[in-house]
Structure formats: structure tokens, C-alpha cells
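I'd like to ask some things about the structure below.
What you see is the complex with one protein chain gone and the rest in place.
Moving on, here comes chain A:
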Amino acid sequence: MSDPVIEAHDLGIQFNKGRRKQRKLREMFIFRGKNRRTPAATTDFWALRHLDFSIQHGEAVGLIGSNGTGKSTLLRLIAGVLTPDEGSVVCRGKVAPLLELSAGFSGDLTGRENVQIVAAMHGLSSQQIRSKFDEIVDYAEIGDFIDTPVRHYSSGMKVRLGFAVITQLEHPVLLVDEALAVGDRKFREKCYATIEGMLAQGRTLVLVSHSDADLRRFCKRGIYLRGGQLITDGPVEDALDTYHDFAKV
């Protein structure tokens, strides 16, 4: 078998419970000594720790767990927008991430400008963007609103446009974070069909969702996280069962 597409070894990331943002500059100088324990260090916690898994080419994996167990953090680590403090995570191949409902759009700009920037950041050339632009707008069913500033969009419109951009990427790895929950039923059906099409092309999917139906539909494999630890990694039914057993108690 070839190398796995995504590989994590003893992966861990630490966050600070306190509001670091509000830390005053003065503290930086006062608590500089290395042997002195800084108050900040005592509030650090591991959002994820000791994670080991590998995902093969063409697999569809669901991340399962209650709120705040590190699902989104894990997705961000795979996408490379966070860097681990411990261990490593490798992703072989370009990533098409939909990590946030806003998809990185900025409210001041029109849909058109946002699509151009976001698509360019995802690695599309300007010719590719031009040739695919109409398709993106059609898919998102945005119509004339494409020249309206995004801050006037409804959350459904934003996620539709964000997803439409992602569908045009030919990157082999797809990371989706709960984006499907927002669109109406009609658009959701369209998304489902698109994702199934992408999976049929042999792309790899990592999906974060709280919907059992969505997870069962796309994923054969489930990874259940609890408290930043990997509890179950196996068939999606097993992972869901463990999750529900725990949630009941």
C-alpha cells in the first residue's frame, strides 16, 4: 500500500486557558526567568494529545465527539493552519479546507472579489479562476448578489459561496467542518451529491459533523475524540456507538 495521505504521530497541541491577549507587556519582562514558573504556564492545557492515526488515499473519515473535544482543532492541524507543539502531522497532497462558515470571506468586499481572493489563496491561477467563475456563481445560486458586499449576505449564502469555491478545487484532500448544517435542504442535497462525486473520484475526506446521518452517509470510518484523546478509531458505527454510550451516561 502507498503512503497514507494523512499521518499523525503522537500529535499534541497546547492552548492557554487564560486570555493571553490581555496579558500586559510588563509580564513579558517580569516573568522572563526560565526557572521561575510563570502563572501562564499553569493554565496551559492540552487540547489534543498523543494522537496516532493514518488516513489512506480515498478514505472518508468522520470526526466525532462532543463540543470542545478538539475536532475542529484537529482539522486545523491537518490543514496546516495550526502547528503542533508535540509530535507531527503530515498531509501529502494539497488540501481543500472548509473550516469556517465564513470561508475566509471579508465583509467589506463583494462576493466576486472574495471569490477571487479565496480561490487564489487556495492555489488557483487567475486563468483558472476566470474560467471557473461562472460555474462557482451558478453552483452557489447567488445570482446578481455576487456584486454585493458579503456583509449583506445571509449565512446560507456565505456558506453556499464558500462551498462552491471548494468544489472547483482539484485538491485531493477535502476537509469540511460542519458546513453542511447551515444550507437549506435543497442546497444540502446538492452538497451531498457533490461530495459523493468527489469521493467517487478517489479523493480523501475528513468530515466534522454532529449529524449521525451525515456521518453514516459519507464515512466508513469514524474517529471518536474525548477530552483531546483518541478513544475509538474504527468503523463509523462503532465510533458512534461509543460516543452515544458515553453521552448517555
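Here, a residue touches a chain if its C-beta (ideal position, glycine included) is under 8 Å from a C-beta of that chain, and two chains touch if they have at least 3 such contacts; residues count from 1.
The rule is simple: contacts and distances are computed from a predicted model.
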item: Omitted chain (choose from "Transport permease protein", "Luciferase-like monooxygenase", "Cu-processing system ATP-binding protein" or "STAS domain-containing protein") - UniProt protein name; value: "Transport permease protein"
item: Contact partner of the left-out chain, one of A:P97, A:P172 or A:G228; value: A:P97
item: Selected from A:R76, A:K132, A:K190 or A:R203 as touching the chain missing from the view; value: A:R76
item: Which residue of A:T43, A:S88 or A:S106 touches the chain not shown here; value: A:S106
item: Missing-chain contacts mapped onto chain A; value: 13, 15-16, 20-21, 23-25, 28, 76, 79-83, 85, 95, 97, 99-100, 102-106, 108-109, 113, 116-118, 120-122, 125-126
